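Removed: one protein chain of the complex. Kept in place: all other protein chains.
Every chain is named by a letter (A and B) in the order it is written, and numbering of its residues begins at 1.
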Amino acid sequence: MDYEGVPGLVETREAFGETTLVVDPARIVEACTHLRDAEGFNFCSDVSAVDYLGWGERGVAGYIGTRGGRDLHAPGSQGHARVPEPKPKRFAVNYHLLAVADEPRRVRVQAWLDDGDELASVVSVWPTADWHEREIWDLMGIGFTGHPNLRRLLLDDDWEGHPLRKDYPVGGEPVRFSEAE
Amino acid sequence: MRRSPGLVTVFLAEKSGFAHILVTARGHGSFRAEKPRGRTRTERVLHTWLPFLIYAILAAAIPASMMVMSFVFSTRSGRRHPPSRAIPFESGVSEGAPPQQRFTVSFYLTAMLFIVFGVEIVFLYPLAIVLDRLAWFGLVEFLAFVAILAVAYVYIWRKGALEWR
Partner (left out) sequence: MAVESGGPLAALGLQSERLLWPTRGPHAKGPGVFEQEVAALEQAVGLTTLGKAIAWAQSKSMWPDTFGLACCAIEMMSIVTSRYDIARFGMEAWRASPRQADLLIVSGRVAHKMAEPLRQIYDQMLEPKWVIAMGACASSGGMFNNYTILQGVDKIVPVDIHVPGCPPRPEALMEGIIRLHEKVQAGVPPAYEIRGVAS
């Protein structure tokens, strides 16, 4: 699949049969409008965000290695632990798009952000992104400019913090018979 | 000397529907439709209406007993209830009844007008049944009655009371 005409396109990645278009966050609305109108991706399937804080550190997801430090499945590594490729920034916001047609196609649009960056809202392109973006704001703390109603969706209105970030504590109560005893 | 049937016999006869085999002193069975002869007025009234009286007493006693029993057997909780107990149920997210809002006076107007014209209709129903006996006199009087109310109707209409505000 060839998506050269998408404005703001930084990179195209193909892996496992899926196409990912990495797009400049400043031009996300243009890119989405182009994909909807010119390429026919009329259905926004999902908008989700990922926090890559601590990527590559020991004990964090993405660290490839066994407990003893050996990765038996990576070819060429001779079983030693490998550090995965570093990610460009901390947050990635992924838009999963579907072209509803006789031959449906799927594509993922990815925008990389740092902590505190805001992204333009694509509600004007696909109205269904409204609640997805509210959820991302609620749980990840990524703001969306131009969103008609950016409030917390899942948590209480007066909640402090964004729980799905990697630096947010799990919470809960101390329980008997946990490993400390 | 004819022995008139006792109260209980009358009651049982009426209730069981076997009144037609009530035996008089003459020895025949008498049909229900026949006016019983030789009874006093009190006995006649009682004969007709006693079953209804017993039925009415029972019909009143059953709900009354339920209400009395619920008061007698209720437990006084003696606890102070939180205010959320008294507000309307709204799946747990109720914030209480909304503050008093303006009342739409059109409801009141509509109800009043309905009463007036409803009473008019109620008068017309029995009139319709006996109109043939009242002939022309009845018809003219009936038209006068309706005309008065039609004047009232036109007045209401022109005053705008039929518009919903």
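Points worth noting:
Methods note: contacts are C-beta pairs under 8 Å (C-beta built on N, C-alpha and C of every residue); 3 or more make two chains touch, one makes a residue touch a chain.
This structure is a prediction, so every number in the text was calculated from the model and none was measured.
Contact with the undisplayed chain is limited, among B:Thr40, B:Thr75 or B:Gln100, to B:Thr75.
Mapped onto chain B, the footprint of the missing chain covers residues 73, 75, 77, 79, 81-82, 84-85, 87, 89, 91-94.
As for the chain not pictured, it touches chain A at residues 154-156, 163, 168-173, 175.
Please note the rule applied: only the chains that are shown with their structure count from here on.
Annotation: 71 Å between the Cα-based centres of chain A and chain B.
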